[in-house]
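The complex is shown incomplete by one protein chain, all other protein chains being positioned as in the whole.
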């Protein structure tokens, strides 16, 4: 950045854990903003991250009260999101919050009401929208290259199941894992989902079943005009973090395949072998996390609506609840 | 074939149309059988095919009565299949019949009863089981390479919709098009289908809708143990005949992608371009048709059960009927 | 073939070995010709092949004298080619001969003189020109899709080295193996080769070195206008028969990659694996052998110049001799 550029935005980070660190690095690489404060219930974590980025450690109260702070990045545990959003909305700060806002639809609705009244920008962390490959796929659709979108296939598989403790607090596979796909479905279809069908099983880990959740699911979404989206989820893909999108339109098809950390191929008498995919969502989507924060900063600067809003978070959650019901009852659930 | 081989089987072909010609060529290339007679309501068609293969033109009656004919290949219109199967079963001939046996479940059941009483081998033309790539995929599963099968994704898209007249007689997308996928699902899952969910739309051609059919469909199959199969069908894929299989298991994944008639790639300032896929199922599956007939001949010779039976045809039809109901009602249909 | 087609050509096959059998099957599948006679020094081999194709066993003398025979396919050992070509040229038969005509340039030149005087069509078995993928690549060039051809890369690697006895009679790697690439270079460059540079080593099998030959070679061809072709050869590629072409032009690039007998991919914790390539040139090029014979038949019927002539055979041999000298001396050899 040169001296002729405008004053950078001052950002505070709430939550110095794994995803907080990713976002802090994204801020450091972005133009037009700098990290000035870090808050975390664990003082040492906050201090380490603050030191690495030349920021100060501060309390949530102090951050909310600081008139020089323009925006906050909420990276704390899910059950604190809604209250923090409300607090910083009332404090007049721009807000970026990791998904989900809350696991309860009514809580989310109440929270968004506060945001609306406060007229602050709120962006939700649907990072996949910012992946360069998925964004390019979306651009092809928008450019009319495949005509009218008709059928979408989303494949999302985790390398391995999370520990049972995580499952318990996750809200279940549809709210925790498929929710990203629900958002992508809406993003790519360009229409709201009208009907949800689902089939879900426990095939990977009986403990997941014991916790009342599924580990393998297929969901069929239909819009009012009859467009479809199929989502395939599994908590286990031994070959890595499997993330693919395919969109069929009236004039053609566009797809984005998996990205590979090491793109070599070795051949011998047993065949041709390529290494596994990424083993972690953070390495797979590292570029997307950076682009997401850049988009947040750009939206604040320009005054434009953030590219993934609280409304988007709410809609995805509604679809997740419908999918739960559909999987349980075998009946198509209308939205 | 050398002089020491056994006497070749004598085959008769009923129906000298497009698929009949494909099977006649398959017999010509196969070892252990020769085409001796051709019957068709259109004399000229029968004569042309018979001449090309050194066979005689004959009537259905004469073929049924000829003690030197070992087997028949039924390639006539669908509505004649059941009666011809019954007739040649009673005549003691081994029977290969194109799918479907009939569009009516009760008619199929009655027909299979006759076959059972006659104790003749009956093989149904589920050609995809014999595709070299799909067969290799199945062999990987059987060898335990991916562990226990969990989730299957079948993508089947036609290059373009058939004429309205074809739709009217086809029995609808599930009995006409998806039926191949239903058979592959059973073939690959190794379990019977317990539940069917479906969503279907008219997105390609309103005339298809006017004829009471769908042109775009997604089907979710679930087995009693919770394994899933997702089937994605469209009557239009501008880029060619799209035929893919992907199977996720507990230890890994195996997939078979599209085959290309011309496997070149041209690159310029606009990017890297590969030609479209096959534009016709017969060119895509030409090898499979040959292997299918070879398997039929081998089954007759060895006395083994044919690799795709009347029972398989019946099961696929049952799933198709369930899918129709599921798409219409939005409810999961149990089998 | 229908009754309205012209009288089929009558072909005789000389040499009932491996490649002879391939060509006999190609004739059986082709339209417009039939195999009527087979000759081979080994009576049993001739008889077996003749029986399989409904042909008679006959002597070379009788075939040459038979006025009903239109053409011969010469599939005998290399050291008999030139004499047989001369004999059947004088007998007025159209001739297809496996490459090479002879290992001696002067012998080839003398032979071609006889052919020229006899005014019979002579086609040389450069099968790769007829591969559907390579032919499509050529069509892209001819259509101007990549502009002016500038640089070609040919990769040809055998699955494993031949036995030492084969090497001894082969004429060396350049006349035996690279000769196919020399022909493809001329075919694709559309210009004659003006200069040859080469580097060759014994890296695979010391016995090949002991026989005075190389098993690993790279050749650089340059035309008068400065276009280049690089050829990479090895007698050993553990992953299968490796056959690739890439052509760079002023406007872009076109390439044809390897064909796979089984196109599946299996993924697990160790990565993504595809099976090896074809392990044998006959399975890799089975389609090309069929198209080659069809082109020979079409050339005879139409009276057109065959698509790979004796002149083409001579030129490739000249380049092979130059490559030998270049590899031995390290000096560019002008043609």
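Order of writing sets the labels: A, B and C. Residues in every chain begin at 1.
The rule we apply is simple: a residue touches a chain if its C-beta (ideal position, glycine included) is under 8 Å from a C-beta of that chain, and two chains touch if they have at least 3 such contacts.
Remember, predicted model here, so these are calculated numbers, not experimental data.
Trainee: Write down which of C:45, C:91, C:132 or C:203 is the residue touching the left-out chain.
Mentor: C:203
Trainee: For the chain that's not shown, point to the residue among A:65, A:132 or A:224 touching it.
Mentor: Final answer for the missing-chain contact: A:132.
Trainee: Where the complex has a chain not shown, which of A:77, A:212 or A:257 is the residue touching it?
Mentor: A:257
Trainee: Determine which one of C:34, C:90, C:107 or C:228 touches the chain that has been left out.
Mentor: C:228
Trainee: Can you list where chain B touches the absent chain?
Mentor: Given the touch definition above, chain B has residues 238-239, 267-276 touching the missing chain.
Trainee: Please output the residues of chain C touching the missing chain, sorted low to high.
Mentor: 148, 150-151, 153, 155, 157, 195, 197, 199, 201-204, 216, 218, 220, 222, 226-228, 230, 232, 234, 236-239, 242, 248, 250-253, 330-332
Trainee: Please give every residue of chain A in contact with the chain that is not shown.
Mentor: Touch with the absent chain occurs at residues 1-3, 29, 48, 51-52, 132-133, 136-137, 140, 145-146, 251-257, 259, 261-269, 275.
By definition in this document, only the chains that are shown with their structure count from here on.
Trainee: Can you tell me which chain lies farthest from chain B, using the average of the Cα atoms as each chain's centre?
Mentor: Farthest by centroid: A.
Trainee: How many Å are there between the centre of chain B and the centre of chain C, using C-alpha atoms for each centre?
Mentor: About 38 Å separates the centre of chain B from that of chain C.
Trainee: Let me have the rounded angstrom distance from the C-alpha centre of chain A over to the C-alpha centre of chain C, please.
Mentor: 57
Trainee: Calculate how many whole Å lie between the centre of chain A and the centre of chain B, each centre taken as the average of the chain's C-alpha atoms.
Mentor: Once rounded, the distance between the two centres reads 42 Å.
Trainee: Could you check chain C for residues that touch two or more other chains and list them?
Mentor: In chain C, residues 267-269, 275 touch at least two other chains, as defined above.
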